[in-house]
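Right, I'll just put the structure down here and ask away after.
Removed: one protein chain of the complex. Kept in place: all other protein chains.
What follows is chain A.
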Amino acid sequence: MSDATQSTPAPKRSALQALEIDTRLLGMVGAFIVVCLVFNVLTDGRFLTPRNIFNLTIQTVSVAIMATGMVFIIVTRHIDLACGALLATCSAIMAMTQTAYLPQLVGLPLGHPAIPWIAIAVGMSAGALIGAFQGWMVGYLAIPAFIVTLGGLLIWRNVGWYLTNGQTIGPLDPTFMQFGGINGTLGTTWSWIIGILAVVAAIWALFSARRNKIAHDFPVKPMWAELVNAGIIATAVLGFIAILNSYEIPRGRLRRLFEARGETLPDDFTAAYGLPISVLLLIAIAIGMTVIAKKTRLGRYIFATGGNPDAAELSGVNTRLLTVKVFALMGALCAISAVVASARLTNHSNDIGTLDELRVIAAAVIGGTALSGGIGTIHGAILGALIMQSLQSGMAMVGVDAPLQNIVVGTVLVVAVLVDIIYRKRLGAK
């Protein structure tokens, strides 16, 4: 078992190795760029307009939020087929809370500032509780997650139906609707501020990690590589903000906004949407989930349990309770997705989130989450969701028939997993 071969560090490191960029991530970003460019050509440049990019991002948010939770579920070797249905139940609960329960039972008048927040809190509690219950059945009663959530798929969609008697509930509270996308954006100035803050934070994180490594005598990347990484991050973040800031609010809509305030629209006035609050929410969740995955014990236990459940149990991890926590987290995320989805549609309808479970699983899997457990990243899942959404909207813009769209998406899912398997074999990992 001598490691003589390993004892000399590899002398030549390619530029890519020095940057320590995950090649798998690079491949996905590459695939995403190719998809965008191809559709841009096919649509005569309509795909990569600020307007379409804006729409693409707000359409991705709901699935992407749930996909971050699905990563943890799949990493621990489970599956959640109920997330779309749970989204519907949470959406129904929140819609009823803000339009019926609070005004009629508690007596808060419609439009009261506390209403949206109470509704969201109720929805998230319900989601977490239902998730925890499903997790308890999986962890403590040892019913396979596939069965528990297959049952849940039927149960929660129809619990949602009973809560609303099958009716569409709307319009929702105006503040609540700001989480939907187009109805809640930060405008140019705040978008820039957030973008710059994000860049500063990212660079600070990069260099504090470097300092920490040096303090413990670990090898670090060459300085130029660190700077290139920082440059890539800054360009990506600020470029994204610039694109969103160049999508101008149509004049008709501006006129209505001004009239609502009793003013008239000046002739030379323009304003852009900027960063949607829903996208900001997704970014915050992505950061939070990544911190959980990488920096907390909970995250460690999730990945250890996925890698080897017996080893985790023998090392003192309470894997049953862990299952409950992971499903509860997923439930809470379903509720947040329900906020975004129903706010985007401005109402709750019965079929909200239908088939989302499949999109969410596909996003996580395209994003590199291994169904055999133990492997997966949050940013990968979000990128997976973005790729799926781009494919779908791109094909719709090109005018591909709906049945063919689904055939393509299905094929992409299978091929993506095949490519992943081949890639991992090459790497020698599992």
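Annotations for the structure displayed:
By our rule, a residue touches a chain if its C-beta (ideal position, glycine included) is under 8 Å from a C-beta of that chain, and two chains touch if they have at least 3 such contacts; residues count from 1.
One rule holds for everything that comes next: contacts and distances are computed from a predicted model.
One chain of the assembly is not displayed; among "Sugar ABC transporter ATP-binding protein", "Pyruvate dehydrogenase E1 component subunit beta", "ABC transmembrane type-1 domain-containing protein" or "Fe-S cluster assembly ATPase SufC", its UniProt protein name is "Sugar ABC transporter ATP-binding protein". Shown as candidates are A:G139, A:G181, A:P276 or A:G306; the residue that touches the absent chain is A:G306. Screening A:L105, A:M223 or A:L314 against the full complex identifies A:L314 as the residue touching the chain left out. Mapped onto chain A, contacts with the missing chain fall at residues 1-4, 6-7, 212-213, 215-218, 291, 295-297, 299-301, 303-308, 310-318, 374-375, 428-430.
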